[in-house]
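Every protein chain of the complex appears in place save one, which is left out.
Note that the chains are named A, B and C in the order they appear, and that numbering of residues resets to 1 at the start of each chain.
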């Protein structure tokens, strides 16, 4: 990935790097041998020798990938290298009864699990910050903006509550997938486990336990539903993060100035005064890339017959990217929110008098009916002084005061904050 | 949609047509009035009058859509027309406290629920057929084909079991979304419910009950997670159906001829002999379009601030298409499978002797180690007679017989069929 | 398409409707017969009889589409219906030597040509308006905003020039495709034209002339490059239009208020004061849908062997949508720009003093070097009075005046306007 250190925290980057895939493939081989030894399929000593050899440091993943060009996957060269590393009688028992796609698919699941835990941790950080903001700013009045126009009053807390709910929904699905849908792959050459004789299912079960992955109903070499589901869940999470970025950047516009990203970032090479919403921009850029990667993965939940012509090989890169960049988006937004400067005064000052129009219209409609009220308030809105226009429209001075007081027109914002916080508490258990 | 009758069954087409959207918008207005009357927000007589006017026949959806051009949605003109239709005092109470997006979003949910039930019904039909095929053909031996090459023996039942599991997974998610994620939208002008005073939450609750939709934690005008989730689930389902189509078409190739789509379709305008896998082609074509539509919906789970600049308006068409074409794909595959001609003899005859290579290699490896066995069997495979080659490689005649008998190398296919059927039974409850 | 009248002007909608496809298919059949008669392949009287029958009114496209379900395309039922309509000996000569995909592919080209001309006309309208704005507002000073922050001064004319250049580039490609890449399809059953004996190429040439479409080098049943190119060009055009919409909506924000969409649109159902940037929103919504449709078309420039399994059937809907919605986006932006209210005073007033920072920094750097200048001006920017800060930083009062005068820091904006206008003039010929 070009300039990956710019987008992705080191730990997440490492979790999806080729080295992590290598280790995950070796974890499969080690666990397979252990499972087969327990099931009496291969000798215990062979399993021990294989297990010992299964450390990433002994192999050169770049060379293996290059060698994989001739066979279309990195597992086949790895197995050859592993057997060489194991040596002796034991060598022949490595990878016993498995096929290359068993290795790469299970590795994809292991890489995903590890990366997902980091992604979820970052999401939790962001959710926690949103929860804090929602609680602290439940009374911070500002304009709700619809179709990029000021509409009616709301609170910054309510907005943060909206962010929070999306994040919790996105997180819930990711956790569900991590815990239930990441599954071992083991089908052998044709998805029948024939090479394991009558021990196939036992090895499958033991392998699943060994790796703490779900045991699939049937091999999924050609059914990529779980990959598509994971990709979509990452897409949603990245999008929910990007939405926060967009909102922050819109509120941080020079003319609005209601929030600012924390100091220490966003400088410009030529403009000394600038503080750009860079964390927001990175989240947006990351989410766009996640969407592209996810579209590859969700585009073909089925591969041809028992193993596809390229479909599975197309997954490794996009899956790694989707994981890494969702994590990157989360990290960026965590940085943004953890020091977000919030200018409550500016929020209040920006709130245009006209955002009282709906309130005024409702007050007036009790007297003249809704249609006429809508029209009269519309006229008032176009008049020189909205306040005077409202009086002219028939509201009493007291009603005008009420209409123009945003605190009196916050509706259920406070309750929505409570609901969002309760939802968050429920979900994180 | 161009030539929609070609792709989509009438009933599903009708469920997402503009008329269905119109009725769904009216259902919202009716239910809102009822909920508001129960909550004491508007007079019961007004609610009754509004409810009576809420039938699609009274309105011209095409004219409303055209009028919607000026405001960016069809709800605003509909509300105007509805008030005219209601007349009198009651008119002003229609749409009380709601915003246009409340109408279109809730309508999207209602349309989705109705269409999803049809889609799920079609999926159930396909799943049932797959289950039948899996059970009936658990002993029908054929070649497993990986990367479009014969690999080892499998059964047609195992293949159908694989289809079944994907369908059940896809269906599970769709049902989950239909039952839990389709939610009312009600937020009013800025997502605060301010126009409903202190009755906002009560109206929200009653409205959800009235429409039997989930009650959202907070308004979701600018958080499109549930739309993205629905789109992704449809994408997966359509893809799982297309995979069956691809498999059928591959097995139906002239040179393979193991299956044929049922007679009565697939004729050619110029070639009298042809029987094309047309149902399969339609499923593939539908899934491709679903993927495009879904990419619009999953691409922006967040909209700007409290209501987006075009994001929500971009959903209506793609959502309708994704629903309709997933249903179309399911119907096409149901037709394909319901009369699928299966040529078990041809399957057995096609099975190349070389698919015994792995079996032979495993048998031989007990004697000479795996690496050498692999090499020797490879040589045998390239020799004139594979059988003689195997003898030459060191297998006994009896072992050669065993190796060359596909029935003896079916591994866990039977058990996988059982597992798939049990999974299916569990899921449909 | 859901609510199509909301998004697409009637004329463009009609140009891609099923009726237009029907007529285009009939145009193919008529022209084919004419070409074959000229080439001596079929009798002239047969061609005449066929030609007469080729009017859309005689056929029911919905019924044909429904009948097309069994064969996977609407052309086969149409040919049957056409032969019935023609009757007698002539009937057998209709569709002579052609295959169904010849009909639908050529129809796709004819539909595209007609729709493209309308799209280009709309684009021309938008480009003309941009050119006017660029010329008229070359002196209208405003803030350039980068990453949604004010940066340095620019002019509204320069911004409009930027829009113009993108539109002209997008238009250029569309016209190129319309004039050079839209090609006849004629290959017969297997792309060999065998049924036409030794007259195949002659018929192909005459047919191309008859329909004024390009003559392809070889049949393109399974090579969809031209469809992918068209889709991409529409995607670019729609995106260029959406960019104008986004810019307008950003500049129209309540707090910025530099432009407003023309009156008469953008009203809200509940907020009497609102004027939403609805044309912009529609352009954005349309472009998002075009992108989804285009992704279907560009996703598979190749189909399997001589005719694909669903690839070509997946094109009809997305192609129609991409054409219609690009036209819709153009029409929406034309409406936006044709009455756009531009508040030059507000533009000037909004221009923050700090946008002078770069200018000040350059002036100062002549004295103290760039790095130090950057730092000193940065300090001034954070001080209470930027003006005083600049004096403190070492600029003379005169230099400060110059720095703070945006007119003195407009760079090449005027020249860029000229270049854009000249480019536009060159391109429209």
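By definition in this document, contacts are C-beta pairs under 8 Å (C-beta built on N, C-alpha and C of every residue); 3 or more make two chains touch, one makes a residue touch a chain.
None of these values were measured; they are calculated from a predicted model.
Check the options C:114, C:206 or C:243 and report the residue that touches the missing chain.
Final answer for the missing-chain contact: C:243.
Which listed residue (C:11, C:132, C:209 or C:229) would be found touching the missing chain in the intact complex?
Residue touching the absent chain, from the options given: C:229.
Using the document's definition of touch, tell me which of A:38, A:55, A:117 or A:265 contacts the absent chain.
Of these options, the touching residue for the absent chain is A:265.
Where the complex has a chain not shown, which of C:266, C:308 or C:389 is the residue touching it?
C:308
Which parts of subunit A face the unshown chain closely enough to count as touching?
Contacting residues on subunit A, toward the hidden partner: 1-7, 16, 18, 21, 61-63, 65-66, 68-76, 79, 95, 97-100, 188-189, 195, 242, 245-246, 249, 264-271, 276-278, 280-286, 288-289, 291-293, 295-296, 299-300, 309-314, 316-321.
Touching residues of subunit B against the unshown chain: what are they?
Subunit B touches the missing chain through residues 143, 145-152, 249-250, 252-256, 268, 270-278, 281, 295, 299, 350, 352, 354-355, 357-358, 361, 374-375, 377-378, 380-381.
Since one chain has been left out of the picture, which residues of subunit C touch it in the full complex?
With respect to the unshown chain, the touching residues of subunit C are 72, 83, 89, 91-93, 96, 99, 144-148, 151-154, 158-159, 161-162, 165-166, 169-170, 173, 188-197, 200-201, 217-223, 225-226, 228-229, 232, 235-236, 239-240, 242-244, 246-247, 250-251, 291, 294-295, 298-309, 358-359, 362, 365, 369-371, 409-413, 415-416, 419-420, 423.
Just so it is clear, only the chains that are shown with their structure count from here on.
Between subunit A and subunit B, tell me the centre distance in angstrom, where each centre is the average of that chain's C-alpha atoms.
23
Quick check: how many Å separate the C-alpha centres of subunit B and subunit C?
Whole-Å distance between the two chain centres: 31.
Of all the residues in subunit B, which ones touch at least 2 other chains?
72, 99, 188-189, 195, 242, 246, 291, 295, 299-300, 309 - these are the residues of subunit B that touch more than one other chain.
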